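Missing here is one protein chain; the remaining ones are kept as they sit in the complex.
Up next, chain A:
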């Protein structure tokens, strides 16, 4: 019986493991070898050499503390938002939920530029109050909150909405005050979700690339920016490899910590339909909370996007948009507008791969008899999140260019890289829901004659269909916005939207800047539409889609 279970788990895990071995471990290994192995001999002394450099140590220190502060700030600002989205009903909630998510899927370059337009020289704050933040760390921190607000609202709020309010009521009846009941009942139940969200935010900000590169100037640099600089500006592959290893170790340590905390707190929660837990706000306090959250969303999330749109309309008669349909023969071999089609095709393929791989992995991880090395697998799946996207892209380029896997000329290379980034999202979204499914439902199905595969299809799948859709939507959006890896491997005649934006931003002149803003606006709209469709699917609980 248990041997059979182990065999089934191995079968489920085989595909994800193979995928990660070929498209993650191998490229990373290739880059490390390229960096540390000179003329056939390993030079491990390089690590201490690099760590001994004061400017590298400064980068390490800055990377760490800005990630910690960004995470704390994000939790502080977004947790009330998670509560409001989980427990309150208010007009426009569905649209607002999508709006909140849009920043997360925007290309980092665009966000960097949008914040520059907001708080930089000649930006909105500069025009109005002569305030500039682009030389301070605040610009970076605010952009990080902008990015990760949705992570907390989605991860924590999603679970919060499904927690049975009667648990808290039971505690109140036993004499707990409102705050105590929340602290003793709801908070522990939310713990794993908060930890997961905090970990994600920490990893994203620890490996922040586009935002820091644009807003950090010469003063602030993260490991990721440094790796990119060493790789593509200084061509010091050896130092880049050492930095990659350091980042790898740091990320691995954080992930191990996360796996440990989650395991300690994991429990089957009482989940109810989210629609029954939400209600209209009552009393001045709750209305004030709602208003506060809406104000934060407006200023922090909507304003930068609005500035972005406003700048894209800077030329008369949609001039910047019309310019997108022409190929100037210089930066682009094709008209920039074609990037939209490319991006959509790549993102669809990447989503399919990510959902397949992530779904299999999540199913394997849900099995009750999961042992220690299975949990290690769990952490392994998270690694691509933390490892520099630049490393992945560059690794693809140098490792998948010779038989038997010569994919350099294949279109699938881009979706594969994007899927690698998308898989952790799929796993993270599906795992908590899968684990919360009452195991006895699976047993009931088994006793009625359902094989393990059919149990998954008949019991788990209907319950996680929603989570699966959300996961797919995330994977799609992340693929659309992926930049760090894609920039290395997208072919010049097939750019994706973010790559096209970056190319336009890289050139001087108002027309290029305006076109970049216009293309970013289009990307933002594509993402917003995708998310809005997703929101509609989410609320349509009656039909089988």
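Note that in this section a residue touches a chain if its C-beta (ideal position, glycine included) is under 8 Å from a C-beta of that chain, and two chains touch if they have at least 3 such contacts; residues count from 1.
What we mean here is this: contacts and distances are computed from a predicted model.
One chain of this complex is left out of the view, and of "ABC-type quaternary amine transporter", "DGPFAETKE family protein", "Heme exporter protein A" or "ABC-2 type transport system ATP-binding protein", the protein name its UniProt record gives is "ABC-type quaternary amine transporter". Of the options A:450, A:469 or A:511, the residue whose C-beta touches the omitted chain is A:450. Although one chain is not drawn, the whole complex shows that of A:438, A:493 or A:510 it is A:438 that touches it. The residue touching the chain not shown here, chosen from A:73, A:302, A:463 or A:511, is A:463. What chain A contributes to its contact with the hidden chain is residues 1-2, 4, 438, 440-441, 443-452, 454-455, 458-459, 462-463.
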